[in-house]
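Working notes, beginning with the structure itself.
Apart from one protein chain that is not included, each protein chain of the complex appears where it belongs.
Each chain gets a letter, A, B and C, in the order it is written, and its residues are counted from 1.
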């Protein structure tokens, strides 16, 4: 069948030049090489899961030592993102923050230096949705496709392949993205245009932080008023106060098992990472002139916690932060 | 005489003088007269449900016209709380605020003027737990029993007998209270010592307010970032952002059916009432020196809403309050 | 001269029965005994200043040891407030909180047991203005006069007689109050009806707390952005950011001399006391349904500081609380 140019269309007031025929041919060529850029705590197990599912992986990272384990498992390691793009037409990126993403895509040795027409570039970093949109435009100009696909779930979920991916981008490409992402995650949710994956991630984590601080305040107040914490949790969970932080990840030691509050707030999702995500939510809200009073205060509370020694503890440790600390009080 | 003084015990540093034998004999004498004081929007349907369950009701209210309907249904109406106490040894009170409760119990024509030894007095008003404790002490001095049993659920739940009661008081009396309360509610939860019913109610509503404002901010931010509100609600509800306000009472018009957001925020739980409960939470937190930063800001937001014309709308209208109002913007 | 009943008038819907002639005769009888109840850190130097100005002082305190110093200086010490009221028709009270004031006035051995008609009772405690109004009504029923006169200025100002008194009460009595208060303070300001002295004090301290936290946030942000703290303070103080906390009591060590920030936040006005005053502001705002979003958050921040070991430090230590603490960070 002859290639059909499905045409360009207007996104954010600009013209698209993607040839979807090339795209289609790429998506169908399964089990060909997949690029992976960023082999940190999250990227490493994600790339391994691609290997496990039979995909040849070609990878790179700014820290050479991060590549060793993957290399031993059979991945090809190259020097920089441009070389990855030279050899793979499907690439997943997993990077710490917006500047890293900008550099990996548009830098001197960035993907765009050698990206092939029709390539599918999936960014699983959690970054400002405005940066995702910028990257999408730059990628599009090269005739390739960009999708943002941030994850929820931590290192554990990355290792067991149980991440949730929230995906933004052209709907026609979602199936192709899903093919790869479902090797690494249990849920792959299509959210809409480019940037909406990030938006969904940021929104969820903002509400999560609000719920966690709210639950911590409430449990602390109830305990001081004489309520048994387990009983209070039970009452909240059968009432309108119920939320994920009260019924699944309760911050009060002893109320639930198998959560960080039962293990001195080790493991889980670090306060510093939550503060970073809330910073993104804050920046996005500021840019769109959206009032987020509780989200904003939640950001500040996690920021204060970072300044007071909680940076590395699970974000449910806000319960301890708010609670009276008798030793310190004794000064 | 079979009565055995089970002895006094120390509660909050004072001596109790309750004869539990009298109490026992009272509790077993079912279907004898039940007193009901406070026939407002909530009290009226609650008292009707007692009648429906075959209890003779003797009632009073400061507004005589509030008594008519119940009188026509067979209740005996008397002039004041003291007369109710003279004729019934089980009494339910349902009043708007702490000063009303203090007056109905300890005022010139209050219950305590004629309360019988061994009587069971159940207060379903939502008030400061410190006032509940004061009332309990005063009641106890008269040889009677006081329990606080505030409700969750509005006029609809009161009418259909589906309220949830959160009960604080002596555990031995819970069965007797439950017998009456289960005529008016679907759930009757024992919370602990006197005041803990109020504490549980206040805690739940504080977390509810935080969750509702948080959900409204989050939905508003997501919509501005290009997410479809129904899809965003779905994503939150399968993720860690999930809460009662997102999955059961979503504040965004069109996301769910059968909730106030689908009906111009009419019905439901008024902003003014939420502001009142948050004021109680605030006062209680202040008195116990408990930090509640989000609870406190939630209180202020509902207070600002009352000042801006939202007093009578459902508390989920905070979504509209935070959202850009184009008409006003045009000024 | 015959007593003339200048008549009763309606205050808060009740009838007054004060004989102002008696009042007048009392006010003119200067240098007769003055009662003083509450000889704590503040009350002790205040009473001494009355002695210095030639007033015979008759005093009491719940802690007998607090009375020794004053006794050695010539004051007469009695057992309880009632005895003070029996012997003096002008009494100043200086107590820690509302319950103490209620007890000292209306308790079993309270002032009201023996207060003389026409007595002038001045309460310099910082308490809820609603309690001041209650006391005023109770005092008035006994034919005496009550004024609230809380102070600003700490132990230093109390010792040097440089306190500021904010006075609420009947305007005709202000001169009589001023005669005594000016022995202990440099400014005596008439604020209006009973309770407005407290209102003024609470309002000032709420704005003070907001200004102090705001200054601390601002200085911290500026320093992180590369500004020299002294230069930043200078710029703020010549611009619209200027406030008492930036120009008179700067919270950053090294910016000013002679303030607690230069002395490891010792001395000054303790965080715990500020938290107490903000609790009063919060309660008053809640009762009057007044939105105070920043005041409310300021309260919560000082409350969190108390929970984190800052209770005894000067309230300007919020600068340290917000600043990154490297030692703790290293955990």
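As a working rule, a residue touches a chain if its C-beta (ideal position, glycine included) is under 8 Å from a C-beta of that chain, and two chains touch if they have at least 3 such contacts.
This structure is a prediction, so every number in the text was calculated from the model and none was measured.
Of the candidate positions C:243, C:275 or C:320, contact with the unshown chain belongs to C:243. Among C:81, C:110 or C:129, the one in contact with the hidden chain is C:129. For chain B, the residues touching the chain absent from view are 297, 304, 306-309, 311-312, 321-325, 327-329, 331. Seen across the whole complex, the unshown chain contacts chain A at 275, 279, 282-283, 286-287, 289-293, 296-297, 299-301, 303-304, 306-307. In the full complex, chain C contacts the hidden chain through residues 129, 152, 164, 166, 187, 189, 191-193, 195-196, 199-200, 202-208, 210-211, 213-215, 217-222, 224-228, 231-232, 235-236, 238-246, 248-249, 281, 284-285, 288-295, 297-298, 301, 322, 324.
In this section, only the chains that are shown with their structure count from here on.
Between chain A and chain C, two chains of identical sequence, the interface residue sets overlap for the most part, with shared numbers making up over half of the total.
Centre-to-centre separation between chain A and chain B, using Cα means, comes to 42 Å.
Each chain gets a centre from the mean of its Cα atoms; for chain A and chain C, those two points are 53 Å apart. Shown for chain B are the residues in touch with two or more other chains, namely 289-293, 297, 301.
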